[in-house]
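My structure is below; once you've seen it, I'll send some questions.
As you look at this complex, bear in mind that one protein chain is not there, while each of the others sits in place.
Chains: A and B, in written order; residue numbering restarts at 1 for each.
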Amino acid sequence: MLSYLLFIATIGGIYGLLALSLNLIWGGVGMVNLGLAGFFAVGAYASALLTTVGHGPIAAGWLMALVAGGVAGLVVTLSTTRLRADYLAIVTLGFAEAVRLVAANEIWLTRGTDGISGIPGPWKRALGPDFNAVYFLIVLVALLVVFFLMRRIDRSPYGRALRAIREDAQVAQVAGKPVLRFKTEAFVLSAAIAGLAGALYGHFTSYIAPDMFLPLITIYIFLAVASGGTGRPAGALVGAYVVMTLLESSRFFVEWIPGVTAVQRAALKELLIAVALILVLRLKPSGVLPERIPRARVPPAPRPS
Amino acid sequence: MTKIRIGRRAALAGGVAALANPAVVRAQGSGGTANPIKLATLTPLTGAGGPYGPVMAKAAASVVEEVNKAGGVLGRRIVLVSEDDQTNPEAAVRAARKLIDVDKVSAIMGTWASSVTTAVAPLCWESKTFLCTVSGADSITLLPHQGFLIRTQPNSRLQVTRVGEFILSLGAKKAFTMIPQTPFTQSTFDTLNQVLPKGGCTHQSLIYDDKKTTYRTEVDQALRTSPDVILANGYTPDTVVLLKDLYRAGFKGKILGFAYSINQKLVDQVGQPEVVEGVYTFAPSPAEGSGAYEKVKAATGSANPDPYTCQVYDHASLVLMAMASAKAATGEAIKENIRKATVSGGKVVDNAVDGIKEIMAGGKVDYAGASGPCDFDEKGDILDCKFRYDQIKAGKFTLVKIA
Partner (left out) sequence: MIILQALVNGIVSGTLLAVPAIGFTAMFAVLRFPNFSVSGVATLGAFAGYLAYGAGLQMAGSLAIAFAVAGVAGLAFDKVAHLPLIKQGALPAAIASIATGLILENVVRLGFGNEPRGYDRPIARDVFLGEIRVSPQQLETMGLALLLMLLVFAALAFTRIGKAMRASADNPELAALKGIRPERIATLASFVGMGLVGVGGMLLGLDSSIDPLTGTRILLSLFAAAVLGGLGSVPGAVLGAFLIGMAEELSVLVVGSQYRAAIGFIAILAVLTLRPRGLLGERAY
């Protein structure tokens, strides 16, 4: 049981990174990225290729994943930041599918639908059964570093500027904020974090394949950010673990529903996730940890003398 | 936080089991069942593999049920846990972790997509859990699995070689393959490009998108080369569309496909016998009139069970007989003994109940499975395999030959 919990905690941490990535642009700037799975894939492939085909060190792979994710983010935003959020949603969804198709079809580069197996894990041989515990710590460190970075951004003037863009891009523009640049920067950073999450995932399970990067995982992350509270990094983190708990506990839960076939159980499980997302959005739109907007200090009004 | 949840759930689950499930209470009363043996199926119940996984899980469950009725194995009851791999390696890995660490199953059976099998395999060999798969990609048995993996599906090179030979036997001069992008695609092309020219047959091919709702242009592309045999090498949902479009286009040549895709469900679904009239299907096969095959028919209620279903039936039977041979139920024990269920010269049995009985009586068994003889080489690949060729005539599958 312990090793299962450890495993789930690690995957939960990787979901947490994805949630932080989404939160930065959704909660932060009010942009949407339905192509999260695509950036996740780009990072996973970049690192896996560098460390298997390229025999590079794992740390270089992770760095590469950050860069590749960021570059992919830049490519997508350059043509889309001018778009309204609803267009962006559709374009990013298409982006994720395009990434998956490239991964499946460009066999010379990605080994196609076979996927890449034997991705090295750090000190895996030396650690033996302790690998999972050590890897959990690695993910935790990455998660905390990104988390504190996000919190810092959130509370900085930069974060306030992003929120201003979210609330009203036109007003922000008029107030002299370089809206386009801010949006691009946020999107690129967010994509880079998703890329890092992909790399961490690949080196943990040692295998990646195009089938992994289906849109369903993006839905999970949206559920995470929505339930945790958009606009607050801690919310994204909590949300990721809430979702992981929901995903995993629903396995045990549906086992106790009598008189249904295996397919129906599987269908009920997915139904449960979807209903949970709607309930959260409807009943607790601000999430478990609602956004706290630091108030700008207002100088005390002069007393009437 | 996660820990608390599990605790509460386990308590609740226990309570429900004790109060509301007389079957469990009764079973515990009959003795020897307090410590059941746990096995798992990990088949696709949602996602692209959805048409295949459910009946696979059912076939495994039927074996477990029969063996339990006959008193279980080693005096212990067998519990089968069925998880959904969602045809997605990410979800499959989580499900496998749960099966291995929480349910503590000794074997996972029925992984279908090659990507799922490749993702789950390291978890299995690291935790000494036995893995039985139906995935065909050549790369799978080359993984460093230390013996913890067998596959009942002949690898794609072997299958396609036989397909190629069959195409030649049909007298083909120009063959055309239509296939979606899968782990077999490249090896199918390579193999056919080798086999067919030797028999004086040219080969051309096209990769299609399995999510399309029409293949008219793809069919035009294929027919432009005026092929006399078309190999339709997809899965059921896309092959339905492809066969209809080939019929509409008036293709007069021969069509050949794998039995996992062109099956009774496909024929029922097309609804019009002319569309599939004369289509050849191809599957790894047991000898004619195999008892195990008949049992799969009965258990699944299908006149023409697909090869995956037959294979999962064999997985469950083999694993249980291996446990009987080992007098132990661990993954390690299965690994050491799986090949003892098919000892040549042993008593030929076609189901796990008879096999276990014979083994417990000190005899040797040679299990003749629903999918074939189930002899494995040291890599876990199937050794010798017959193939079954059927042709659809008036909506019915009629046997052409088993060879």
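By definition in this document, a residue touches a chain if its C-beta (ideal position, glycine included) is under 8 Å from a C-beta of that chain, and two chains touch if they have at least 3 such contacts.
In this text the structure is predicted, and so the values were computed from the model without any measurement.
Shown chains touched by the undisplayed chain in the intact complex: A, B. The chain not shown here is touched by just one of B:Val241, B:Ile338 or B:Val353, and that residue is B:Val241. From the set A:Leu6, A:Leu74, A:Val134 or A:Ile273, the residue in touch with the chain omitted from the display is A:Ile273, counting the whole complex.
Remark: the omitted chain is touched by one listed residue; of B:Asn35, B:Gln146, B:Ser169 or B:Gln272 this is B:Gln272. Across the entire complex, the residue among A:Leu83, A:Ala133 or A:Val288 in touch with the chain not shown is A:Leu83. Mapped onto subunit A, the footprint of the missing chain covers residues 26, 30, 32, 34, 79-80, 82-83, 85-87, 89-91, 93-95, 97-98, 101-102, 104-105, 219, 222-223, 226, 261, 263-264, 266-268, 270-271, 273-275, 277-278, 281-282, 285.
Hidden from this view is one chain, which touches subunit B at 45-46, 48, 50-51, 53-54, 180-181, 206-209, 211-218, 220-221, 224, 236-237, 240-241, 244, 247-250, 265-266, 269-272, 274-275.
Note that only the chains that are shown with their structure count from here on.
Spacing of subunit A relative to subunit B, judged by their CA centroids, is 35 angstrom. The part of subunit A that touches subunit B in the complex is made up of residues 1-5, 7-9, 11, 104-105, 107, 112-115, 117, 201, 205-212, 214, 216-217, 241, 245, 247-249, 251-253, 255-256, 261-263, 265-267, 269-270. In the complex of the two chains, the subunit B residues touching subunit A come out as 1-3, 5-6, 9, 13, 16, 43, 45-47, 50, 53-54, 57-58, 81-84, 86-91, 93-95, 97-98, 100-102, 113-116, 118-119, 122, 137, 139, 143, 181-183, 185-186, 207.
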